[in-house]
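Here the complex is missing one protein chain, while the rest keep their positions.
As written, the chain order gives the labels A, B and C, with residue 1 at the start of each chain.
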Amino acid sequence: MQIRVQQAPFDFGDECNRFAANRDDTGAVVTFCGIVRAPEHGVLHRMEIEHYPGMTERALAKIAQTATTRWGLQDCLVIHRYGPLAPGERIMMVATASCHRSDAFAAADFLMDYLKSRAPFWKKETTDEGDGWVAAKDADEAALQRW
Amino acid sequence: MQIRVQQAPFDFGDECNRFAANRDDTGAVVTFCGIVRAPEHGVLHRMEIEHYPGMTERALAKIAQTATTRWGLQDCLVIHRYGPLAPGERIMMVATASCHRSDAFAAADFLMDYLKSRAPFWKKETTDEGDGWVAAKDADEAALQRW
Amino acid sequence: MKLEVLYFAWLRERIGHPRETVDTQAETVSALITELRAREDRYDLAFSDLDAVRVAVDQDLCDFDTPLAGAREVAFFPPMTGG
Partner (left out) sequence: MKLEVLYFAWLRERIGHPRETVDTQAETVSALITELRAREDRYDLAFSDLDAVRVAVDQDLCDFDTPLAGAREVAFFPPMTGG
């Protein structure tokens, strides 16, 4: 299990390859990559991600540990960036490894839902219409009820 | 949408990076990679994947088209190998790109379920206990009912 | 009519070849199977448990009662195990 919270970019493909390497007894690897995309309105110039150093790592480790236990994962990885990001940049990724695809999928989906609403990150968007903190969506909170 | 059926290995990480590149309006990329793993019993020496040239590409394209339409994907990719494979080798991958993570996850999960039971591939395992065709699992057929 | 008949996986192994041209008047897949089973023991054995056999006509999965009028290629194989 690996948790990395960093300002620096990461190489999604390299991380995928490293994660999937040397896994003779893993049948399934699922990965997710989140990308900075255009907002509902306006043109995005920049995104800034604030986080809570210390708590962020704790919260992510707890979520990853829960997923690992619940789905019997062989491994999982979470990388999340903070600081300024441009449109198209990769914000974060998760990866899960399991014998069976259903466990790898469910665990990655779970990690994303919890990470989205339970890890202390906040996004601020700068668009041609001004600055604003991204509001949490009811749908994201509701998604947690699935688990 | 890209479908590739090939004997040659593919580079999972390179494919992930290429797939996730230049996606300013994509929020979410999900990828799955299937890896040759040890069977329930015995030690695996080799796996051989047989397929039905022509029908394979047709079946995969149809499944990918259904996923694209149903979840409004911006893109999807399916790569599946055939021929002899060693334990730990990467058999196949899928990737989906969407604005929202729930669509990217559901579409990738759907692609895998259908590809598993509706695309004409057959696996034969050579273990220290002999040769044998991998039997289809009831669970795989049952998984299709979810959709 | 002449049909290309293909066999995959253990059906191919039991029958002993991957494909053959069959001259038949069979109107459905079922009728074709009946003809093939009457040929030789290895065919009879290969088709003895139809729950374990799938069929595609012109590269589309279908049922055993699918008509063969106009068909060019019929393939028989076990349940698929991709992914």
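Keep this in mind: a contact is a pair of C-beta atoms (placed from the backbone, for glycine too) under 8 Å apart; a residue touches a chain by one contact, two chains touch by 3 or more.
Worth saying up front: this structure is predicted, and the values here are computed from it rather than measured.
Within the entire complex, contacts from the absent chain reach the displayed chains A. Touching the chain that is not shown, out of A:37, A:80 or A:101: A:80 (per the contact rule at the top). Counting over the whole complex, chain A has residues 34, 49-52, 54-55, 58-59, 80, 91-92, 112, 115-124, 133-136, 141 touching the chain that is not drawn.
Rule of thumb we're sticking to: only the chains that are shown with their structure count from here on.
Of all chains, the one whose CA centroid is most distant from that of chain C is A. The highest number of C-beta contact pairs joins the chains A-B.
One inter-chain figure worth recording: chain A and chain B are separated by 23 Å, centre to centre, where each centre is the mean of the chain's CA atoms. Averaged C-alpha coordinates put the centre of chain B at 26 Å from the centre of chain C.
Within chain A, the positions touching two or more other chains are listed as 101. Residues of chain C in contact with two or more other chains: 83.
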